[in-house]
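One structure is given below, represented as structure tokens, and several questions about it will come after.
Every protein chain except one is present and positioned as in the full complex.
Letters A and B name the chains as they come in the text, with residue numbers starting at 1 for each one.
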Amino acid sequence: MTLLGLYNYWIFILLLVVGLYAVLVKGNYVKRMIGLGIFQAAVFLLYITMDKVEGGTGPIMRGVPEPGQLYANPLPQVLILTAIVVGIAVTALGLALAIRIREEYGSIEESDIRRQDQES
Amino acid sequence: MSLAAQFPVLVVVLPLFVAPLLALLANRGNLPWLVAIVTSALTFAMAIALTAQVMQTGVIYYELGNWPVPFGIGLTIGPLSAMMLMIISGASTVALAAGRESMNAEVGEEHQALLYSCWLLAMTGLLGIAVTGDAFNIFVFMEISSLASYVLVANGPKRQALTASFKYLVTGTLGATFYLIGVGYLYMMTGTLNIADMATRLADVSDTLPVMIAGGFVILGVALKAALFPMHAWMPNAYQYAPTPVAIFFAACATKVALFVMLRFQYELFLPNLGPQASFLSSWLIPLCVGGFLVGSAVAMFERDLKRMLGYSSVAQLGYIVLGISLSSSAGVTAAMIHFFNHALIKAALFVAVAGMVLRFGSSNIEQLAGVGKRMPLTTLGFVLAGVSLIGVPLTAGFISKWYLIQAVLELGGLGILLTILILVSSLMAVVYIWKVVEVAYFKEPVDGQSMLGVREAPMPLLVMLWVLVFANIWFGIDPSIPITLAKQEAAGFFGGAR
Partner (left out) sequence: MISLLGFMTLTLVAVAAIATVLATNLFVASMWFGIFSLLMASNFFILDAADVALTEAAVGAGVSTVLFMGALALTGEKEAIRAKFSWFPMAVLGVLALALFVATFQQPMLGDPLAPVHQHVAPWYLEQTPLLINIPNVVTAILASFRGYDTLGEVIVIFTAGIGVLSVLSFKPKRRQTISSEALAAKVRGVQHHSILRVVGKLVIPLLMLFALVVQFHGKYTPGGGFSAGALFAAAVMLYGILEGADRSAKAMPEKAMLRLAAVGATLYTGVGLVCLLLGGAFLDYNVLWSDPLIGQYVGILLVEFGVGLTVTTVLILIFNAIANRPTY
């Protein structure tokens, strides 16, 4: 069924929208970081979907490879390993900023912070 | 291999190597600053050497790990890349030289080792983007410079620096991830990550919707990072609350690197292969650019904070650059590239002057800077001359940029005349906001209660850097041969043949 062959992409679109929704609409800073994490994970799914080959196995050559053996594509995996680490780096820094903001403003809600900035 | 043959990779690797070691240094005296500026100056020297080489012999290629190019990562240094290298390392050196005392005053000594380490990392990231030929490599270095930038902004003296940094982080990560999605779609349809290789393979799949989407996402992601209207909100905020030396560095080069990426993708990948659709899409950018330079200049007229005002002025100037890019013509892209260079000179000069004023007055609020003209004559005069270049008066660098831009725009006929009028309108608005500063500086008396005892002229290194930049503005206004040669060489590469 052709439809199921595209299911991965549809889930990617769904996750993209869910993550972006959280980042753009929610006011709580930590919730936005979580949304950002979901958004980034959606992109990982997009790349890894590209690596699968029907009838292939993981790209590890054990012993002498049999002729005609198919392997999954190793390149997207390399890219996503990098992207995962970039994601955790951004998350860690964002959380550290949220902690400082909470200390300075007493809240991590967008509306409270905006109100305090306008009063000062 | 000789040392000079390794410059393409060393120009990135030198600051990358020094930065982790710098983070370990004790916060004693000016040692972190010293290490940072020496590294920056050496990088600048390499950038100049590379530019000279490119102007003579053309594009430089370098294969990392000695692996052939679509399989390994390759560096490609063309005329525009060389220009970007000079802008980035030059801006860093100037900002460090001029900003030492400002940094001590605004951030304090205990945090300087980590801070200057992040500075070198930000520079590394930007340099890495300028030299690489691989689309994913751009993402990695983009994130290096972005993460370092968020940290630099967050070190500002007021608490709003934290929220400015957080918003910058969210917007920046969205932009980088959009870019990554675009590269993913491009990879899906072409099977390669090297930009030159993609260009040849894209022609086969050019009329499919995923490729359009790839283009859309790449441009959108880069536009977020470049603070293109209407997604510009994070930039004036970040400039206002970051430590002032950081603002000097960023204003001169950070968003330009994002525009550099946009320019490369547009002219190397999308225009040659997608032709009509790409031109159509980029013509949608034109209203956004107009919005950018009109709204940016308009808001700048009403801003009360000097750094914020210059931030909005940058939104306007970047609007000019993107206008040049979106014209999809050789003249347009040449004008854009010339303005890369000139705007860096102009904004660096303006922010260096502001750094001096903030250091002595303790505030960047325009009203509180009353009377600065009498107390700090050299600094203020430098600001005014740079402001004149911003407006685009003949004999300054700003005029050259506007001249080329208007010539490129007039190629569009009727629409071109309308655009020219709008460009001139926004230039007039620039006169208004520069005049506002002049008026307060020279014609108003100091605010009551403002102690003028501590106010003397800015420190010598700052003054020297300021006047070097002002002089450069005038020099390149009279003899703009270097930026024009580089720009034209690059444009010829896009439109004339293979790189």
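Everything below uses one rule, namely that a contact is a pair of C-beta atoms (placed from the backbone, for glycine too) under 8 Å apart; a residue touches a chain by one contact, two chains touch by 3 or more.
Values in this document were obtained by computation on a predicted structure and should not be read as measured data.
Novice: Quick check: which displayed chains does the absent chain contact?
Specialist: The chain that is not shown touches these displayed chains: A, B.
Novice: Among B:W33, B:Y62 or B:Y168, which residue is in contact with the omitted chain in the full complex?
Specialist: B:Y62
Novice: Out of B:V205, B:A233, B:A331 or B:V468, which is the one that touches the chain we can't see?
Specialist: Checking each option in B:V205, B:A233, B:A331 or B:V468, the one touching the absent chain turns out to be B:V205.
Novice: With the full complex in mind, choose from B:V54, B:I77, B:A91 or B:C118 the residue touching the hidden chain.
Specialist: For the chain that is not drawn, the touching residue is B:C118.
Novice: Provide the residue numbers of chain B that touch the chain removed from this figure.
Specialist: Contacting residues on chain B, toward the hidden partner: 1, 6, 9, 13, 16-17, 19-21, 23-24, 62-67, 70-73, 110-111, 114-115, 117-118, 121, 124, 128, 134, 136-137, 140-141, 143-144, 147-148, 150-151, 154-155, 187-193, 201, 205, 208-210, 212-213.
Novice: Just the residue numbers, please: which parts of chain A touch the chain that's not shown?
Specialist: On the side of chain A, residues 1-2, 4-11, 13-22, 24-31, 33-35, 37-38, 41, 44-45, 48-62, 65, 70-82, 84-93, 95-100, 102-103, 108-109, 111 touch the unshown chain.
Just so it is clear, only the chains that are shown with their structure count from here on.
Novice: Please tell me the distance, in whole Å, between the geometric centres of chain A and chain B computed from their C-alpha atoms.
Specialist: Taking the mean C-alpha position of each chain, the two centres sit 28 Å apart.
Novice: Where on chain A is chain B touching in the complex?
Specialist: Touch list, chain A to chain B: 16, 20, 23, 29, 32, 36, 39-40, 43, 46-47, 50, 75-76, 79, 82-83, 86, 89-90, 93-94, 97-98, 100-101, 104-105, 113, 117.
Novice: Which residues of chain B touch chain A in their complex?
Specialist: 136, 139-140, 143, 147, 150-151, 154, 159-160, 162-163, 165-166, 169-170, 173-174, 177, 180-181, 184, 187-188, 193
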